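One protein chain is absent from this view; the other protein chains keep their places.
By letter and in written order, the chains are A, B and C; residue numbering begins at 1 in each of them.
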Amino acid sequence: MAKGALKLAIIGGGSSYTPELVEGVLKRLDRLPVKEIHFVDVEAGKEKLDIIAHLAQRMIDKVGADIKLTASMDRKAAIAGADFVMTQFRVGGLQARANDERIPLKYDVIGQETTGPGGFAKALRTIPVILGICKDIEALAPNAWMLNFTNPAGLVTEAVQKYSKVKTIGLCNVPVSMTMMIAEMMACQSDELTLEYAGLNHLLWAHRAWLNGEDITAQVLEKVGDGANFSMKNIFEEPWEPEFLQALGAIPCPYHRYFYQTEAMLAEEKASAEQGGTRAEQVMVTEQELFELYQNPELDEKPEQLEQRGGAYYSDASLNLVDAIYNNRNTINVVNTRNNGTMHFLPDDAVIECSAVVGSAGARPIGVGKLGPAVTGLIHQVKAYEQLTVEAAVHGDYDSALMALVNNPLVPDITKAKAILDDILRTNYDYLPQFR
Amino acid sequence: MAKGALKLAIIGGGSSYTPELVEGVLKRLDRLPVKEIHFVDVEAGKEKLDIIAHLAQRMIDKVGADIKLTASMDRKAAIAGADFVMTQFRVGGLQARANDERIPLKYDVIGQETTGPGGFAKALRTIPVILGICKDIEALAPNAWMLNFTNPAGLVTEAVQKYSKVKTIGLCNVPVSMTMMIAEMMACQSDELTLEYAGLNHLLWAHRAWLNGEDITAQVLEKVGDGANFSMKNIFEEPWEPEFLQALGAIPCPYHRYFYQTEAMLAEEKASAEQGGTRAEQVMVTEQELFELYQNPELDEKPEQLEQRGGAYYSDASLNLVDAIYNNRNTINVVNTRNNGTMHFLPDDAVIECSAVVGSAGARPIGVGKLGPAVTGLIHQVKAYEQLTVEAAVHGDYDSALMALVNNPLVPDITKAKAILDDILRTNYDYLPQFR
Amino acid sequence: MAKGALKLAIIGGGSSYTPELVEGVLKRLDRLPVKEIHFVDVEAGKEKLDIIAHLAQRMIDKVGADIKLTASMDRKAAIAGADFVMTQFRVGGLQARANDERIPLKYDVIGQETTGPGGFAKALRTIPVILGICKDIEALAPNAWMLNFTNPAGLVTEAVQKYSKVKTIGLCNVPVSMTMMIAEMMACQSDELTLEYAGLNHLLWAHRAWLNGEDITAQVLEKVGDGANFSMKNIFEEPWEPEFLQALGAIPCPYHRYFYQTEAMLAEEKASAEQGGTRAEQVMVTEQELFELYQNPELDEKPEQLEQRGGAYYSDASLNLVDAIYNNRNTINVVNTRNNGTMHFLPDDAVIECSAVVGSAGARPIGVGKLGPAVTGLIHQVKAYEQLTVEAAVHGDYDSALMALVNNPLVPDITKAKAILDDILRTNYDYLPQFR
Partner (left out) sequence: MAKGALKLAIIGGGSSYTPELVEGVLKRLDRLPVKEIHFVDVEAGKEKLDIIAHLAQRMIDKVGADIKLTASMDRKAAIAGADFVMTQFRVGGLQARANDERIPLKYDVIGQETTGPGGFAKALRTIPVILGICKDIEALAPNAWMLNFTNPAGLVTEAVQKYSKVKTIGLCNVPVSMTMMIAEMMACQSDELTLEYAGLNHLLWAHRAWLNGEDITAQVLEKVGDGANFSMKNIFEEPWEPEFLQALGAIPCPYHRYFYQTEAMLAEEKASAEQGGTRAEQVMVTEQELFELYQNPELDEKPEQLEQRGGAYYSDASLNLVDAIYNNRNTINVVNTRNNGTMHFLPDDAVIECSAVVGSAGARPIGVGKLGPAVTGLIHQVKAYEQLTVEAAVHGDYDSALMALVNNPLVPDITKAKAILDDILRTNYDYLPQFR
């Protein structure tokens, strides 16, 4: 990567999150000599893209940064010569997400955009698009790093690792949020903590936690059981049963509620869907408000309201990765990367989420030793679902798709799996050319 | 093992299945020089034991075999000097089984005596007893082989492998039944088939099937999907969906219905429980009828009605093992034995069910290569449940017990897991000293 | 495979061993309906091929078997429609073998045709030829089994497994010879023994031995240490040190002498080379004598003198495999086949030598559990040499070739490795087109 001048390509630049990313870049100009940012989006998102681009330009102008900003529909131009390609797009937009949430509910199954059948549907739509982006990167920016935030981030990253040559790291704001919340609970700085993270995206545990060399896992679990804040904005905060946390012996991520507290989460989702609307439907409203704000020509910084949107630490997580790679910092980040034996019971080419050392050579996972049966079975079950989903998404293979849903722990049996799958394929027909 | 004179100890000799076992011994006297059989049972089973002993004596007398038959409550005497110890007892009898079936149903969860929470409860009751038997074997017959049929056979065998030095093989009549049914479908002899079996007890697949070198897996799956007989007497024969079987690509065992057709099986169980009674309650009736038959002093052979009881091939499966070990036949049997790397993603000391070569050195599993994600996730999830159950049963550890049920795929979430666990511990209080 | 009519293609039909193979076929006509045998050889071996063909025809005629015998240079015709292709050719003939034995001796390194640099040179010559044969099989007899006896059998089989689709099993007469010698020592029938074989070709141990269920490993080792016959005709019988055998705790194969008794074996080889000639040079004499015998028009059976040649049980080992596959016997044979996790520390696609169940679906290895450090290091070191040799042989890659020899435990260091490699490449120039 050339020293002294960085180009970032932002795929899905019209996202409401983008101002946070711009803010993150501007805060790090001493470390990251960003000279060019290219936002790209699809035709349907043109209006949002323009709003974002104008706001971003105002933010850049405010600090007087020497950054050339471009916004266009031209993906190839965006990617050509980029050092980092950051992907945060959403195929089908929020309406597709609303479908992902509502279809499973029809069958009394959790409807969520990243886990369960909803995440499955999103993966089917997203993977062919991301592999198209990878082809462009291979041709036009073969040394670029692709940092992927598009959900389901683990699945998407696994598809990229298996079916392209692009250097990639998948990223999520869950682990950094967990770390910050644990630091808050323990009233310490986050860098005083050592957290042994390993699992899959949105199925991540901190298996052990240390504060200054002392094992505090049990203490953290007790605090979480006592109701300490340990959730994300976009997940219903069903309280954790203290006895269960003690039996588990590892710190679950907020998304684990879908797997461990299934019936309560389902009940809440169904109530929400009937009342305020699914999460996607709520976000549509928030988004509209945000874009109204963004249009204000006086606004030249990220508005506070964005934080309500749910992507806490999103910008920090992503730009810290850029910093770690560009400056070979070899810092520890929790990322989605190739397993390579870290969890010996999963294939080497599976993508896992774990603590990794990130530097100019990419992400190298930190060993976790043998994990116990309290977690290995669930990890393997979900990874099996993910492996099958990647095959289904890439090859448009119905058998793999059916077996994927059959293996998803949130889907009770094959009858429901088949019904939901057929509904997903029907509803998403326009976005699933590989199945035609 | 001394050549020329074998002693068999039958723990749970008062079982209604015992006449089939006696018949099996008498059919094999040319190969197996059985000189002594000792039935042992607990006080509560004394009456049944006597009936069985008299019938068995009449069967022996009929063929004029030179076998000394003893029936007693003296387990140590039975075990002392035995060459084979065969375990087929049921702690708590059929009433405990009925509880195992009914408790989960209260929570809308599959109630079955070998899988799900029912099998879990049975394991908690059985494992301490079997480890007591192992202590006797270690002291009084250290070279004996223990052949275990007591369900859940895989879990019980794993406990024995981990917590005793007794040489053991766990056995089930499911695989031999599957083989016979496939042979019937294909209109061939069973020894013309090669079936690549691997999984866990009651979670067993034939991953590939060959007939004279030709891969017939797809053909068998098609026949099963078309309604060919592929079930066991004691399981409701919910039909298999052909599309699912094709997607699975491996031949499931009848018990897979609990995992793959959960809602239909649950509905059937609930209906049965309300109408004819649970399976245990039905068996109580059959048993009574059988024991009435057995008491007939004219009866000197296994009555045909026993076959309705559901244990087809039970005698053949067990005595073929005795034959293979005693005569070093190195035949292929499907047994429960130490994993030892056969399924690389499971611990070496996990007990699996797979095709194995059985001879005088015991059972040695046959390699299966890499299994795919259509099955690995489920196998690992269920094995995690089993590992935790063994720890719970041996140590009376509540945390392990809770995590075991949380990991059981038939239990939807932690709320139900906890409710069911507490109910099981309460209901089985007398049989679970380790939890007091 | 068609029932009722088998065709065998024998590649290298002009070998002096062929009469034994023919005898083996004629002994098994009740089980193996062989209707056609096609011997094929290269131009340079035409004279020998004719002699063998005439002798074979006389043998067939003697028993009046209904077998069509063909001998030709036409490899494609031989392979077309064959059920079994048996490979026993020698690229470069005995002269090349003599070079393999003499080159290393120049550098004070073991010169042997299957292990060490000699086996390496033979692999470089053989692998391209066998892959050519495989192409013919893929095109002309895609369902045929290739049974490979060509040394180094493990290496050659690994190349076939990795670089062709042909169904193959590699075979050696060492394990069957070990079994027969152990049976002789223990004065028992070979089928009373259970021998846990695992290792690589010519680096094979019986890790444990049982006789009727009793572990006799220590007894066998004591007898071997006391001088019981435990060698092959073609290896110098350097006596084993009893203390070493006890420390090893596993029964080594005769070829282990090269690795464990290196200096004594080297000294003997050097003395032989100066006096009677290397093994190849001695065999040239034996061969000439054999072929003189074979030409005798009165001779219509395998002459006794063939047994001096060193290939004891060669015919039985190979035709028992044909029988096991054709008749789905599922017998235990020790073969070279895909590792598939049997030795977890080796790659899945490595070819190992181990006890396997052989039937119509091919060879399935029997698990051996964890092997200890007394053997794992050596196995892995030699397998690393083999992996590199396969790459070198297939791609003509000098770097892999050099690293192969560097990793061979019989080559002391890189200086010698390079000198020997360059000598081998020079001397075998005509046979190594891939390196040009």
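Basically, a contact is a pair of C-beta atoms (placed from the backbone, for glycine too) under 8 Å apart; a residue touches a chain by one contact, two chains touch by 3 or more.
In this text, all values refer to a predicted model and were calculated from it rather than measured experimentally.
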item	value
Chains on display which the left-out chain touches in the complete complex	A, C
Given C:9, C:193, C:354 or C:403, the one touching the chain that is not displayed	C:403
Hidden partner chain, touching residue among C:42, C:273, C:384 or C:425	C:384
Residues in chain C touching the chain absent from view	241, 243-244, 246-249, 259-264, 344-346, 373-378, 380-385, 387-388, 398-400, 402-403, 406-407, 409, 412-416, 418
Residue ranges of chain A at the interface with the undisplayed chain	1, 3, 143, 191-192, 194, 196, 208, 210-213, 325, 328, 330-332, 338, 340-342, 344, 348, 357, 359-361, 364-370
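Criterion: only the chains that are shown with their structure count from here on.
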item	value
Interchain centroid distance [CA atoms averaged], chain A/chain C, Å	55
Overlap residues in chain B, where contacts from two or more other chains coincide	344
